[in-house]
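Note that one protein chain of the assembly has been removed; the remaining protein chains are unaltered in position.
After this line comes chain A, so read on.
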């Protein structure tokens, strides 16, 4: 390759160390030197950028592409992507997926930004940074960045305070700097979820670019200057200013140094957002070529309505978001006209469409009915999941309860199959034993108060898939004597209605993370968040530590919370596995939410020239960070006009 020959230090102790630390071995012929991208050639010769060896950490993370079944690529090229709105620039740091700890595609937790990490009793976490690691502006990334985040942001009364994820029994950790590249967080008791929090799509924030942000902080910059800056950034006070310039989950500030593979070059408002390769990115391939391979990302701001049309006219080189299964046919037909390829991946959700009986609903009759597990089981049995699968997914999805996928190490078949077979007779028999036992001659059951038994199922009306599934479930429920009405409302309204207990039943996705390992915290299985539509007020109670919502009073829900607490204090893998199984079994038995189908195919579109994107895989927000764990920094564009890849 013509771009070899920059830099020029022979392989030394640092590189060898790096290879060991990254857990890979290099073929002996490789890595004589590090290689920079031609993109920076001019800047390097003009002296605007130091040579690549000086830009990389002393111990870069070496990605062994061959071991991953991928091919080493060449640097260069631009990938175009279509986003549904300006806010969707937030997908870039999710795709980039540079984290202190990161998941591999096999969902093992490995150090990424970190050189190494140590755990003592799941309580004391020592993080070793990579010496020589630099921010995208060339400034060293050191323990000072952790100290700034800990003391000056988390510890500052005006700037947010302790993230709830770091609190254990209401107490945060103690923070120590051991040396310039080593920091330690220690809690008084085990907090096993801490490592998983660092690998999330939007990770727990432990570090910030101190050298840049000090100019926006009241402890380092005089107030008049801050007021001037706040005016310039059009915010009210310095704390909003700090929040705005430091926001890395939505990279809207091109000046904010980053550690991601691509750094933003555009500030909103804009019709197009450009990201450019980070000259100081810490990963190299086994030939020593600094990643990422792709020079630039161009995010074209569009709307979700016309996004499929744009993709189908070849305006995207990599598209995993904004496409639905029903768009597949359109994009597949476009393969013949445009140089794109579309593949079907598998969505990692517990259920693509799940019915959520609101256990906190204000209607006393329905509240009593939902508390009766027989009703929930009967409704689950009434659904013909095979029909939904055949009609809407060509039989490519999997009929299942709302639970984890077979790819998860925790999977057991009965979690998916419990009460998930289609058995209207048994459903009728079960319902006959409940408060809905009375059936009128018009075929519909009667509520205890004599009204026709009907369910108002609410949706946020965002996908026609939900409406279609509901349309089919309407027939299924009619066969067991229940009428179904649907109501669409706008998402915020929908959420607030559920939280107020005004919904009887709603429709949403199932579990977000259906690929858990025992190390991932099982929050989703217990009432811990307001947006859990089957128990939103219990969730609010948990989140607000009792100030809002209502305290759970159902023994099964309390059991889930107790199990979650046990997990949070657990110290061994076996204990965690056992707790996960208990919680999953409880869900399977109690049918807190009614799943329909999962493992739904998801179209992923790529340019025909794009290499190293797996042909298929599991895709979701957590834990795969959309495509993040598949390392988009290793994707590359083949210029050789090869039609097939």
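The definition used in the following text is that a contact is a pair of C-beta atoms (placed from the backbone, for glycine too) under 8 Å apart; a residue touches a chain by one contact, two chains touch by 3 or more; residues count from 1.
The definition used in the following text is that contacts and distances are computed from a predicted model.
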### Query
Can you tell which of "Peptide/nickel transport system permease protein", "Formate dehydrogenase beta subunit", "Y-family DNA polymerase" or "Serine/threonine-protein phosphatase" UniProt lists for the chain that's not drawn?
"Peptide/nickel transport system permease protein"
### Task
Among A:332, A:422 or A:581, choose the residue that contacts the chain missing from this document, as touch is defined above.
A:332
### Query
Per the definition of touch given earlier, which of A:218, A:373, A:456 or A:529 contacts the omitted chain?
A:456
### Message
Out of A:48, A:119, A:306 or A:500, which residue would touch the omitted chain in the full complex?
### Response
A:306
### Contact partner of the left-out chain, one of A:367, A:488, A:548 or A:577
A:488
### Message
Which candidate, A:226, A:472 or A:514, sits in contact with the chain we can't see?
### Response
A:472
### Message
Give me the chain A residues in contact with the hidden chain, please.
### Response
305-306, 308-309, 312, 326-330, 332-333, 387, 390-391, 394, 396, 456, 461, 464, 468, 471-472, 485-490
